[in-house]
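All protein chains but one are shown in place.
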Amino acid sequence: MTALEIKDLNVWFGHAHDRVDAVKSAGLNVMQGESFGLVGESGSGKSTILRAITGLAPHWSGTIRVEGEPLYGAKRDRGFFRTVQMVFQDPYASLHPRHTVDQVLSETIRLHGLDNIDKRVTDLLNDVGLGQRFRFRYPHQLSGGQRQRVAIARALAGEPDILLLDEPTSALDVSVQAEVLNLLTDLRSQRGLTYLMVSHDLPVIAHMCEQLAVMRSGEIVEVMSSETLRLGKPNHEYSKQLLNASVAPHQ
Amino acid sequence: MNLLDIEDLWVRFPTRQGVFDAVRGVSFSLGRERLGIVGESGSGKSMTGRAILRLIRKPGIVEANHINLEGRDLLQLTEREMRSVRGKQISMVMQDPKFSLNPVVTVGEQLMEAYLQHNSGSKSRAKKMAIEMLEDVSIRDPERVMRAYPHEVSGGMGQRIMIAMMLIPNPNILIADEPTSALDVSVQRQVLNIMDGLVKERGMGLIFISHDLNLVSEFCDRVLIMYSGRIVEVCEADKLHQAQHPYTQGLLNSLPRLDDKRLHLSVLTRDPSWSDAPSVRG
Partner (left out) sequence: MSDMTLRQWLLTDEPTSRRHARLASLYKGWLTLRSNSMAMVGLAILIVLVLTAVFAPIIAPQDPFVQDLSSRLLPIGSEGHLLGTDSLGRDILSRLIYGARITLYIVALVALIAPVAGLLVGTVAGYAGGWADVILMRITDIFLAFPRLVLALAFVAALGAGIENAVLAISLTAWPPYARMARAETLTIRSTDYINAIRLQGAGPLRIITRHIWPLCISSLIVRVTLDMAGIILAAAGLGFLGLGAQPPSPEWGAMISEGRRFILDHWWVATVPGLAIFAVSLAFNLLGDGLRDALDPKDGGQ
């Protein structure tokens, strides 16, 4: 079953002569349980696609279907929020500075209309590899990796099927990135999640995803499997350039 | 004689919960070579760079046996004397040109100011030097860029302007603190090649501070790996992948690689003895 289907997506900001087309005619399909990567440099429109899906980028045209249900404009209902969730890029900006971890998770669980809050918070913290010691800390008492785990816990609180990951590890140290990526890998296999992951880092995408799309200036220039990427056989000129730039000469 | 000789550098910050040591007894020297300092956040690498230029303000405390610039101990200089060192003898390129270039002053004025700060001369001479410098960093239309404001140029170009600005007074040493971390992958190598070329051409010393091991190994001769305020290993850049220290190996192994498909990335297990062991001399 197709978890996410995007056809002919255009996303723009501003009107008339101020209009900027961030995404042009983009299309991709993500199967259930699959991990799909969106790769591109800054300004390629990859994060904008995620925002259009979540309703954070209101001006778009084309088709977006989540588990078969079409989406419109910026309004999303509760059913959507229990199906699709997002993990943001900057761990230092995605947690409210005055709320403890406990408040963040409890509020999220409550908003999803679930009960048994205390147990759920405990379980979530365990699932993302944070113990109970972190439950009542404020964000400034957590490291970047810990904050990102809390953000992942928050995303999982509503038991979603699909996770949108916006450069989840680009602000983290290399060793912490490895831990968080491993966590995401494990969570996906344990919960049967579907991932749409955005990054500028080719090796990270190749590691985490089975399929990927390369974007440049708002357009998808190529869709390929990560195998193709590993074998160094992308078709499009730009994909090849990106691949060359990502690999140091002696690697 | 070495360009720079640092002996037993300590950088401390008093906090409510006690004194925090960001750099703990680091010693190394720099010749006319490219030296990389690699570490994760909290390793003390940026603090080391800033301590050399004495940019750390109270309540931070900088202590060392000496920080010798061509024999002269920088710690003994007054602030006024340091000002003639900064820019003229040691320059620093920082991470994001958005934050290190003045947004309300044109590029040309900033370059000219950088020149006139350490050279007497007319404005027209400064302008000429600025344009030459922009050509040296491969900016094709220097006249136009001179009139532009920092927000009107791309990230890569901004960083090249930053390099131009830092090299215009012709320093002996350039410290580059994560110079390409804010740039796109395709632009990174281009900017680093330009920086590298200029450093070689002028016979300068380069200290390249970064978290990216692979990038540093490509653009440096020697690499210092820092952890928890100390240097844990020193190696030749081309022999980085034969590194001995478990931390360095751990860092290299935890990176995802295109040529190595695995389910899980290997995770670094930190050994407390790494931060207890004395700093290796670099």
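Residue numbering begins at 1 within each chain, and the chains themselves are lettered A and B in the order written.
Following the convention adopted for this analysis, a residue touches a chain if its C-beta (ideal position, glycine included) is under 8 Å from a C-beta of that chain, and two chains touch if they have at least 3 such contacts.
Nothing here was measured: the structure is a model prediction, and the numbers come from that model.
Peer 1: Touching the absent chain in the whole complex: find that residue among B:17, B:78, B:122 or B:269.
Peer 2: Answer from the full complex: B:17 touches the omitted chain.
Peer 1: Among A:25, A:126, A:141 or A:189, choose the residue that contacts the chain missing from this document, as touch is defined above.
Peer 2: A:141
Peer 1: Pick out which of A:5, A:21, A:67 or A:90 touches the chain that's been left out of the picture.
Peer 2: Of the listed residues, the one touching the omitted chain is A:90.
Peer 1: Footprint of the hidden chain on subunit B, which residues?
Peer 2: Spelled out for subunit B, the touching residues are 13, 15-17, 20, 42.
Peer 1: State which residues belonging to subunit A touch the missing partner chain.
Peer 2: 54, 56, 78, 81, 85-86, 88-90, 92-98, 100, 102-103, 107-108, 111-112, 133-134, 136-141, 143, 151, 154, 157-158
Everything below uses one rule, namely that only the chains that are shown with their structure count from here on.
Peer 1: Could you work out how far the Cα centre of subunit A sits from that of subunit B, in whole Å?
Peer 2: 32
Peer 1: For subunit A, which residues count as touching subunit B in their complex?
Peer 2: 41-42, 144, 173-179, 181-182, 185, 200-204, 206-208, 229-230, 241-243, 245-251
Peer 1: Hey, which residues of subunit B end up touching subunit A in the complex?
Peer 2: Those in contact with subunit A are residues 40-41, 155, 184-186, 188-189, 211, 213-215, 217-218, 238, 250-251, 254-259, 261-268.
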